[in-house]
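Apart from one protein chain that is not included, each protein chain of the complex appears where it belongs.
Letters A and B mark the chains as written, and numbering starts fresh at 1 in each.
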Amino acid sequence: MSINPPRYAAGPMDSVGRPQRALAIYLQELRVRAGAGTWFVLALMFGIISLIVVLVSFETPPSQLALSIYFAPFGSPAFPLLILIVTTSVGSGALAEDLGNRSITLYLSRPIHLSDYLAAKGAAVGSYVALASIGPGVVGVIVVAALGVIPGGLAVSAIGAFFAVGFVTTVFFTGLALALSALTNKALYAGVGIFGSTLAAETAARVIGAITGNHDIVYVAPFYDVQAAASGAFQANTNLLTNPLGSALLLAGAGLLLLVVVWVRMTRVEVVGE
Amino acid sequence: MNGMDRVLPIAGASVRASLRGVRLIGLAALGSIPTLVVLAIVAARSPASSVHDAAQLLFVSLTLPIVMTLVTLVLGVAQFRGEIEDDTLAYLTSRSVPRALVAVGKYLGCVAAGCVILLPTAMLPLAVADAAGAGPPSSEATIAIASAVVLGVLAYSAIFLLLGLLSSSALILGLIFGFLWEGLLQLLSGTLPRLTVAYYLHSLVSLETPGGPMSGYTTVFSSGEAVAVLLGVALGMLLMTAAVFRYAETAPHRSSA
Partner (left out) sequence: MTGVVDAQGVTKRYGEVLGLNGFSASFGAGITGLIGPNGAGKSTLFRLLAGQLRPDAGSLTVLGEPSWSEGTFRRRVGYCPEQPSMYDWMTGEEFVTYLLRVDGYPKSEAKRRAAEAIEIVGLTEAKARRVRVYSKGMRQRIKIAQGIAHKPQLLLLDEPLNGVDPVGRARLIALFAELGSSGHHLIVSSHVLYEVERLTDQIVMISNGRALAQGDLHRIRDLIDARPHTIELTTPDPRGLAKLLSGWEHVVGIEFVGPDRLTVRSRLPDAFYRGLPELVVSQGAEITAVHSSDDNLDAVFRYLSEGIG
């Protein structure tokens, strides 16, 4: 029981800058997404893709060692599926969960900008997608270079190519994950959307392309574009029908466009509680 | 009062819960993709025979491995996991209904909802091809496709129902099962592909439509054996789900105490 009125003191508030506030969200999101499932798929990805890189390095005669041999992981059917699972694991709930449990209102009631919040979320999802799309190839190359199986110059080129292809892959899949995550408040739906939209576009474009003979349609297939971009980066001779640079630009452009869609969607979102 | 009197309301509620709002729109959009692809091929003025082939090719390359997996994953996982996370399962577990009947009711609802989405997904492309002048599919092909859809829904729904009950990471585990396990094992030689549901679905479709674009799948089983295996998987998983649910705690996470 208290019969004296409460007294409030309004003192100066020390506030860190926007980058630090966004960093706090970024680090929190990294922690939240670092579940057992994510690490399992990442470990699987590192295991399979790094092994492919190591194996092709050992199996290729030294005289035939070239940048093109490292295109091999992108030709593996495991690569697209693993990238999709990592993207789904880390990206499907990034915004959907905040919308579902209404914690977005807690975030946005703080002195932060929506752009800071989205940048932090995107950076966290992108970090994991980048780890999955760049990391295993780079680790494999470093291992074989350290063992003296390939010359240093080739290793540097291969690492650069993995970074280049991984970058456009990361931009596209981060944009896709955030866009679908922003459209629903259930991570399950967003996850299925990521898988469904990518694989349906992939299969549909390839079937339409094959039946109609219109090869431009395969630009719509995301992993076909990743393969094409990789064939350009690794200077591999393939029968792919799209222009490597065109595919890379399309992936990056589509990813950025999806991020704009996320921004527009999130500026219009209303969270209604009970 | 028999068990079905209790199972049917649960199944009915499960169908209604599965096919509403955003989920229905999303599943319908996913299911419409094969039809849209066939329409695109028709619009490109492709020959009628190509449209016919495309419709059947899409069934084995898009509907069975992708659309069916995703639709049954959403429906199957949501039955238990959705209710555990929303904390609504207590309304059922605190009633006098045996838990096994709850599992059966949810499974039947899931299968019914899956068929509502996936039978049109499989059949509409064929109807579009027919309307475009490719002619109706043979009765064997129609029966094979419908059987594969129903059997696939029965088997995958049971698997995903169990996953949803067992794990809070059911989505990721379901994707790993549906695409890595089912997809990659099929690419391997030897007996490993037989460990996938897709193997038996492809066997059934291939065996029942000889000579068409859906044939040519290498299998050592007869149609009857494939059907038996698929029904066995469905029944086995359902029994396991009922047994697990009988002893499962169904609070969402640490209670607020």
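Basically, a contact is a pair of C-beta atoms (placed from the backbone, for glycine too) under 8 Å apart; a residue touches a chain by one contact, two chains touch by 3 or more.
These figures come from a predicted structure and were not determined experimentally.
Hey, which of B:Pro98, B:Pro120 or B:Pro213 is the one touching the hidden chain?
B:Pro98
Tell me which stretches of chain B touch the chain missing from the display.
Within chain B, the residues touching the omitted chain are 1, 5-6, 9-10, 13, 16-17, 20-21, 86-99, 102, 246-247, 249-251, 254-257.
Here, only the chains that are shown with their structure count from here on.
Where the centres are mean C-alpha positions, what is the separation of chain A from chain B, in Å?
28
Which residues of chain B touch chain A in their complex?
22-23, 26, 30, 33-34, 36-37, 40-41, 44, 46, 50-51, 53-54, 57-58, 61-62, 66-67, 70, 73-74, 77-78, 81-82, 169, 171-173, 175-176, 179-180, 183-184, 187
In their complex, what parts of chain A are in touch with chain B?
35-38, 41, 44, 77-78, 81-82, 84-85, 88-89, 92, 184, 186-189, 191-193, 195-196, 199-200, 203-204, 207-208, 211-212, 214
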